[in-house]
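Excluded from the complex is one protein chain; the other protein chains are retained at their positions.
In order of appearance the chains are A, B and C, and numbering begins at 1 in each one.
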Amino acid sequence: MKDGLKVAVIGGGSSYTPEIVEGFLLRYDRLPIKELWLVDIEEGRHKLEIVGNLAKRMIEKSGLPIQVHLTLDRKKAIEGAHFISTQMRVGLLEARKWDEHIPNQHGVIGQETTGPGGMMKALRTIPALLDICRDIEALSPDAWLLNFTNPAGMVTEAIHNYSKVKSIGLCNAPIGLQKWLTQKYETPAANIYTEFVGLNHLHWVTQVLVNGQDKLLELLDQREEYAAKNVPPSEWDPEFLQSLGALPSYYLKYFYMTDVMLQEQLEAVKSGGTRAEVVKRVEEELFELYKDLKLQEKPKQLEQRGGAYYSEAAVNVMDSLYNDKRDIQTLNVRNGNILDFLPSNACIEVNCLVTGNGPIPLPVSRIPEHVKGLIHAVKTYERLTIDAAIQGDRGLVLQALVHHPLVPSVSVAKTLMNEMLEKNKAYLPAFYK
Amino acid sequence: MKDGLKVAVIGGGSSYTPEIVEGFLLRYDRLPIKELWLVDIEEGRHKLEIVGNLAKRMIEKSGLPIQVHLTLDRKKAIEGAHFISTQMRVGLLEARKWDEHIPNQHGVIGQETTGPGGMMKALRTIPALLDICRDIEALSPDAWLLNFTNPAGMVTEAIHNYSKVKSIGLCNAPIGLQKWLTQKYETPAANIYTEFVGLNHLHWVTQVLVNGQDKLLELLDQREEYAAKNVPPSEWDPEFLQSLGALPSYYLKYFYMTDVMLQEQLEAVKSGGTRAEVVKRVEEELFELYKDLKLQEKPKQLEQRGGAYYSEAAVNVMDSLYNDKRDIQTLNVRNGNILDFLPSNACIEVNCLVTGNGPIPLPVSRIPEHVKGLIHAVKTYERLTIDAAIQGDRGLVLQALVHHPLVPSVSVAKTLMNEMLEKNKAYLPAFYK
Amino acid sequence: MKDGLKVAVIGGGSSYTPEIVEGFLLRYDRLPIKELWLVDIEEGRHKLEIVGNLAKRMIEKSGLPIQVHLTLDRKKAIEGAHFISTQMRVGLLEARKWDEHIPNQHGVIGQETTGPGGMMKALRTIPALLDICRDIEALSPDAWLLNFTNPAGMVTEAIHNYSKVKSIGLCNAPIGLQKWLTQKYETPAANIYTEFVGLNHLHWVTQVLVNGQDKLLELLDQREEYAAKNVPPSEWDPEFLQSLGALPSYYLKYFYMTDVMLQEQLEAVKSGGTRAEVVKRVEEELFELYKDLKLQEKPKQLEQRGGAYYSEAAVNVMDSLYNDKRDIQTLNVRNGNILDFLPSNACIEVNCLVTGNGPIPLPVSRIPEHVKGLIHAVKTYERLTIDAAIQGDRGLVLQALVHHPLVPSVSVAKTLMNEMLEKNKAYLPAFYK
Partner (left out) sequence: MKDGLKVAVIGGGSSYTPEIVEGFLLRYDRLPIKELWLVDIEEGRHKLEIVGNLAKRMIEKSGLPIQVHLTLDRKKAIEGAHFISTQMRVGLLEARKWDEHIPNQHGVIGQETTGPGGMMKALRTIPALLDICRDIEALSPDAWLLNFTNPAGMVTEAIHNYSKVKSIGLCNAPIGLQKWLTQKYETPAANIYTEFVGLNHLHWVTQVLVNGQDKLLELLDQREEYAAKNVPPSEWDPEFLQSLGALPSYYLKYFYMTDVMLQEQLEAVKSGGTRAEVVKRVEEELFELYKDLKLQEKPKQLEQRGGAYYSEAAVNVMDSLYNDKRDIQTLNVRNGNILDFLPSNACIEVNCLVTGNGPIPLPVSRIPEHVKGLIHAVKTYERLTIDAAIQGDRGLVLQALVHHPLVPSVSVAKTLMNEMLEKNKAYLPAFYK
């Protein structure tokens, strides 16, 4: 590893690639990458070439000795890699569109990672990721797989429990909150301590210390909030927030303000289409920019894509693993005994100490009593979904949907199941043998 | 105890009293009651006299040496009692009417024990029961309190955790299923073994053995069902039932078929009023019958009231406690380690071995993975409700409602909270000091 | 099963056989055995014939339609059996002699089931029992294996965790205590309730109710005690017993009175030899009696052999399994969550409800704080021993010995290990490949 690192990015043709390349360039002093492999599938060949060539121009401009390889041969990219990152989308944005549309048509939240849409994404994605893991087990068994592929919690849990690959699930929400606090309180990140409890896209922040001062009550009072581009803004009820006693993830609006969020989705569909359709247009514009041979850096417009700080989150983890940095990061990891009401092999999102041996989840100072049931309800749905994805079992799909807090009844669950499985047939070989 | 038992029935003026009196007469050989105290509050004096006199006529007819005492002095009734049973209703049927109406008005299930209605009933009832427990602690500390007062699970948990009284929560649903199986399979109850897992009004039956043969799959297939009078019939989806792998309580229709059940409630309101209003009429007719001095037995019409087998369930428990019978009954008891994801002091509904020392909950052969989240979600709501009732804390009421699976959003929760607390002002001194 | 039961007794040539045959005869009305197979190994052929013919005479005298089969073909005996009982001794009494002698030579308790002797017996016995289990899995997968073979706790745990056979471990100590209490208090067994907590040969009795009255303090005060023939009597210290707050098993004298017990062993060796040597003489005398063709019943002298009530314990379990009796018996079963500090797959000795589906362990009312460490220390040693037996791993043997509370140091442990493994070479193929 000391001769220079090999990094493989699976889904290297993604519009996000300039983001992660920028991250590598900025952190080269701590993370001496020698080889960067961008790998994609046949359908992504065109995009891979465009964005891959931009990556090459960015590195050339930096003058750093990083070799960029573009390939469709996944095994070659994985072989001997030290870090592997995934940013893929099985079924592309077209599949996401239906993950959003079909639930909406039946009066249910349609969202990429939350609710029935998230379940469908998991059913498509888990088998694909486990297939990649088979390659990693054979070709780079000591590599760390940094999984950004959503729904990151379920995908990471599937990898932990059904492969031998060392994997960490990442999300940009925790680093986003930290950045927001940094600006709000005008203090460096090192002076801020936040404690996260929960699951991916279902967390609560139970401590916010700024320069050693507890700011949680203040933040709950002011109802100022941090939210990402992909979740529409909507104000929290103050009495609710104060009695909750913790800052909820902006994804929790789908659970706590279901009515408002559904209304917004239905209206958005009428105007610009679902989020998938908006993103599709943004991506097309981005790739137009990327083609410009004069472009040698990440274009500003990428920030509108969502996924802010994504590359910083990825590079932070690699840095800590490589340098045994032992700093605290919020990651998706195996539960162990941290949340004592969940199975030890469940994937949870909590603060971790990131050492050279991997992340060690930190015991939480408290698990809010109010939200234990909701965490367990969503984890139940997640585990049923993972089992369904692996076994190709309709009964488990139905049970996962019925027991998801956002699905109102068995009859709606059945309708969603039938329509969604049918629409995703091409990506579900386990279900359609 | 060997000189004859003293039994106190709190809420003795209830229309159910002839049922329990009949139970005592039938089981006198095993349960030699010497004194039966029927106690009620001033508002119930008239009913107490009517039903109390019927009780006296029933006993006279039997020729058994049981003395009946009618009283408004609770302390006298409790003093030295061996068994105390509760069948009270704080706020009477009028309060229940609003427990049903207010949620319905906001598109939410309105039900006596499930959802916001159940929460309100708990807020009214828990302080009243704990007040009774203070008397029991002082006047008959060794007595067993058999709690039928709904929501029986929450009330029993509150008694376990906030008093020293030995208490068991009872429900007639388990005995009802057993009776139904007995008839269906034409075999005595002793040849049937059913395993219950869950909470009061939120259980699943995970084993049905008839003469040693496993009948669960057969029952799931045929979708024949046992249901009580107070929950309207509605057919389960067969694919759902088979993938669930357990027989759900009929109360679970409020969770699994919320749309259908709500529709039925809204239509029922238009025709005959909510269930409370129906019951009110039935009760008035019953008391007309009870007044008839020639009546010396439980009238047939009482069976329409709901609460079938209620007295049999109560007498069974007393028999087993008194005679150290060590038989299996499904009861609401302290969890211990039985459901390993819930706190040890949570109240759960499972099979118990009923010994002279009290019930010992039996480890369950399996907890269905599918339903762990729903059990935990409802238990979370229950514990928040108990704390709210004791502390008189609006914030906890809001959190309890928000985290109840049947409440769709924070904004609906707030509306329900405001309207329901206001309507119940008279019964909530802890909230309106 | 309803056409009559097939029972196989492995180690059928044991001197105990007349005991179990008597048990079958006395309980024939509840347990209609059609075929009784006594099976032994070549070395036991002679004894099998003697005791098997006695068994035939006993049954003939009874006039019951039980067929007795004597065989050296284990597979034939096991095929289609409903109950299989084991009463074997790998290495015969000769091996036991050294289990007792070698520790004694190094100043350590030498006992059949407790300490280094028990470990050696486990190392010899576990592979033999698992070999039998392979046959049961293939030839009678629904059979219940009632395991009396010592050390019964370890052997049963090994069967539970390394085979699919349904097995229960039995010991005659619990029924012995019950008999003793029955006589002491002159009341039928049904009026006595005792609660056992712990492991096989390492239990504490934490409740003694006689006719509903708590007699524990009285028993601790009087220091009357129940003890079996194979453990020499020695009086408990009264202050110790009262502060312990529970009745210790007589096997616990090896832990609590190690000095006295060792002294007694060393003196016994000088006079009559170790217990194995005494038993050997008793057995020879018994077989002389068994040869007498006029003998048609269990001879009185068998009671001196130890193992009192052994057949009653076995027949009780078969009766409850066969008749779904749902009574309480103290058995060696899988822990589940009963003792919350031990692994769920550890074998423990506690009260169980014995149903047609098998035993359900009953939650204990309390685990004495004082003894948690000792239980865990012995269970640690037991689990290391089981793993050592299966893997044939010297390192695990050393760790098991070192961490046994009765072994004073690493150096003594090494000496014992070397001498004992060497002496048992013939029975330890996994260690001497």
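General remarks:
Here, a contact is a pair of C-beta atoms (placed from the backbone, for glycine too) under 8 Å apart; a residue touches a chain by one contact, two chains touch by 3 or more.
Since the structure is predicted, the reported quantities are computational estimates derived from the model, not experimental observations.
Partner chains of the missing chain, restricted to those shown and counted over the full complex, are A, C.
When you scan C:10, C:328 or C:342 for touch with the missing chain, the hit is C:342.
For the chain left out of this panel, the touching residue among A:94, A:221, A:340 or A:422 is A:340. Checked against the hidden chain, the listed residues A:362, A:390 or A:421 yield one contact partner: A:362. Contact between chain A and the unshown chain involves residues 193, 209, 212, 324, 326-328, 336-338, 340, 353, 355-357, 360-363, 365. With the whole complex as reference, residues 236-237, 239-240, 242-244, 256-260, 341-342, 369-374, 376-381, 383-384, 394-396, 398-399, 402-403, 405, 408-414 of chain C touch the missing chain.
We take it that only the chains that are shown with their structure count from here on.
The minimum number of touch steps linking chain A to chain C comes to 2. Look at the contact of chain A with chain B and you find the same residues on each copy: over half of the numbers used there are shared. Here the C-alpha atoms of chain B line up with those of chain C after a rotation of 180°, rounded in steps of 5.
Averaging Cα coordinates per chain places chain A and chain C 56 Å apart. Per-chain CA centroids place chain A at a distance of 45 Å from chain B.
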